[in-house]
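Note that this complex is displayed minus one protein chain, with the remaining chains in position.
Which chain is which? They are A and B, in the order written, and residues in each are numbered from 1.
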Amino acid sequence: MWNYEKRLQYPVKITQTNPEIAQVIITQFGGPDGELAASMRYLSQRYSMPYNEVTGILTDIGTEELAHMEMICAIVHQLTRNLTPEQLVESGFDKYYVDHTLALWPQAASGAPWTATYFQSKGDPITDIHEDMAADGTIL
Amino acid sequence: MPNYRYNSQDYMRRRGCGQATPSPAFSSPQEEVCPVCRDTRTTYDELSGMPLAMAYVPWQEWQNIYEAEKGFCRGTIFEELDKPFCGIGGCQNVR
Partner (left out) sequence: MSDNKPCRAELFEWINVVSFAVDDVKLYLDTHPHDCDALEYFEEFKKQRVQALKEYAKYYSPLTLDTACTPAERWAWIDSPWPWQEGGCQ
């Protein structure tokens, strides 16, 4: 099960709002190569791994990716604080705002909603680790 | 009709005996005969003799650990895993 620590793994202190870039950065939250997909990939694959070392590392990395997800959400949250109606329209962030206001909702920069099709979990250890290497490159 | 059903013995009889040859850095390829299986292979291929159609990942050792503060800034305590994103097509700053 999971515990929560009331801090970000690395501080996020953004002073200047920027809704244009927030629309792009949100993809690192709910997009195909984002932290939510990464987390779900590892946390899903770990149940069928036949080695403790791999189950362990998938559990721990999956957990850490949730912490990364939190940092991305913090970035988007801080980039979109206190926006005026003019800023919303000018930046194009109004498209997101109309459905979610200033809430965080997992989607890609394109607007495509997060989906489990962003990862694979097949039960064969070699296959799954290849999926992990494709997704995360240097991490695994 | 020959029997093509799976036989693990067949798959064990692969080229080479799996013995890794020591690979001197930057040596030019030269033919060498393995004393175990009599297979010829070039000496500079570290994966020589390994099964085909598989991906291999080098084993990480505990070495070159950053100071904790530096590790926190770089996003890794392992110097070998410090690979900054440069955005120029797969290159990185050569130290």
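Here is the rule we go by: a contact is a pair of C-beta atoms (placed from the backbone, for glycine too) under 8 Å apart; a residue touches a chain by one contact, two chains touch by 3 or more.
Here the structure is a predicted model, which means the values were calculated and not measured.
A.B. asks: For the chain that does not appear here, which of the shown chains does it touch in the whole complex?
C.D. replies: A, B
A.B. asks: Considering the complete complex, identify which of A:60, A:90 or A:124 is in touch with the unshown chain.
C.D. replies: Reading the full complex, the residue touching the unseen chain is A:60.
A.B. asks: Which subunit A residues touch the hidden chain?
C.D. replies: Within subunit A, the residues that touch the unshown chain are 3-13, 53-54, 56-57, 60-61, 64, 70, 73-74, 77-78.
A.B. asks: Just the residue numbers, please: which parts of subunit B touch the chain that's not shown?
C.D. replies: On the side of subunit B, residues 60, 62, 65, 68-69, 71-72, 76-78 touch the unshown chain.
In this text, only the chains that are shown with their structure count from here on.
A.B. asks: Rounded to a whole Å, what is the gap between the Cα centroids of subunit A and subunit B?
C.D. replies: One centre to the other, that is 32 Å.
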